[in-house]
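Removed: one protein chain of the complex. Kept in place: all other protein chains.
Moving on to subunit A:
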Amino acid sequence: MYAQMVKTDSTRLRSLDEMDPVERAFQERVDAGQKIEPKEWMPEGYRKTLVRQISQHAHSEIVGQLPEGNWITRAPTLERKAILLAKVQDEAGHGLYLYCAAETLGVSRDELYEQLHSGKAKYSSIFNYPTLTWADIGAIGWLVDGAAIMNQVPLQRCSYGPYSRAMIRICKEESFHQRQGYDILMKMVKGTPAQKAMVQDALNRWWWPSLMMFGPSDDASVHSAQSMAWKIKQNSNDELRQKFVDQTVPQAKYLGLTVPDPDLTWNEEKGGYDFGQPDWEEFFNVIAGNGPCNAERLEARRKAWNDGAWFRDGLTAHAEKMAERRAAAKIAAE
């Protein structure tokens, strides 16, 4: 998802009997559905896993602005432009909520930025694909934000308080993102044959990368089992992918589009769709930094950060000057 394949440092899941009293008390609180708050005792593995997951999630929100930012100056109408601007601004906000949640675990903002800018940190594979046409902006809202919602709704119940609260804020705002995307496509499919073809082309390119967002099957993964025991993760990757396909296929039909999967069939018995597997080799390649836009995205992000340095320095200098003046005025008054 926005955080894919998060490692936990665990090699196997331990039972309550194998834990020392402090850890057992912690696990029992998690089992009872209580929230863990920043300064409370937590296993080091829990803290590290959360830092990885929340920071990956935050980086994804920040890098996620770039593919869409590409179209702000080229939106077809002033209204679409204003909407897209608001959406991209939300993504920045979501990144900030999440960075703050990560910081409550004892990692600094500078460290997190450094990890992103040096290429050490991961972000979602989906943002390494190019946005070639305006229909891609519709497809991203509909599919990418749709997949994100599928993952983020259960994360609102995450055992870590600050992450859970950040997710609640994010989910409130995310529905707008998906609807604005679908709205773009509803308009385009009613347009010229060329416009409709553009929408089909966008679906063809974004369908499989969207399914990859959930990550490979993790039914046998000890990291996934550990994350679930800690209630950092609530559903398996396959469960969420199935839900996403079941919800999205009818929406594609409504638009009169064909989902680019020859294996897609309704399975009456399970009450859901059977569908093909994404190209996992491609996924691992993108994760490893070899996707179509990995280098471009990181470069754009670094450039934005470096180009803003003079402005951040100016604000700091101004703040220092004002603080000095206040101190001098106070001395003069005494």
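To be clear about the criterion, a residue touches a chain if its C-beta (ideal position, glycine included) is under 8 Å from a C-beta of that chain, and two chains touch if they have at least 3 such contacts; residues count from 1.
Following the convention adopted for this analysis, contacts and distances are computed from a predicted model.
K.L.:
What is the missing chain called in its UniProt entry, if the choices are "Aspartyl/glutamyl-tRNA(Asn/Gln) amidotransferase subunit B", "NADPH-dependent glutamate synthase", "1,2-phenylacetyl-CoA epoxidase subunit PaaB" or "ABC-type dipeptide transport system, periplasmic component"?
P.N.:
In UniProt, the chain excluded from the picture bears the name "1,2-phenylacetyl-CoA epoxidase subunit PaaB".
K.L.:
Just to verify: which one of A:Glu44, A:Glu79 or A:Asp110 makes contact with the chain not shown?
P.N.:
A:Asp110
K.L.:
Just name the one of A:Glu37, A:Asp279 or A:Glu299 that touches the chain not displayed here.
P.N.:
Here the residue in touch with the unshown chain is A:Glu37.
K.L.:
Tell me, which residues in subunit A touch the chain that this view leaves out?
P.N.:
Interface with the chain not displayed, on the subunit A side: 37, 39-41, 86, 89-90, 93, 96-97, 100, 103, 108-110, 165-166, 169, 173, 309, 312-313, 315-316, 318-319, 322-323.
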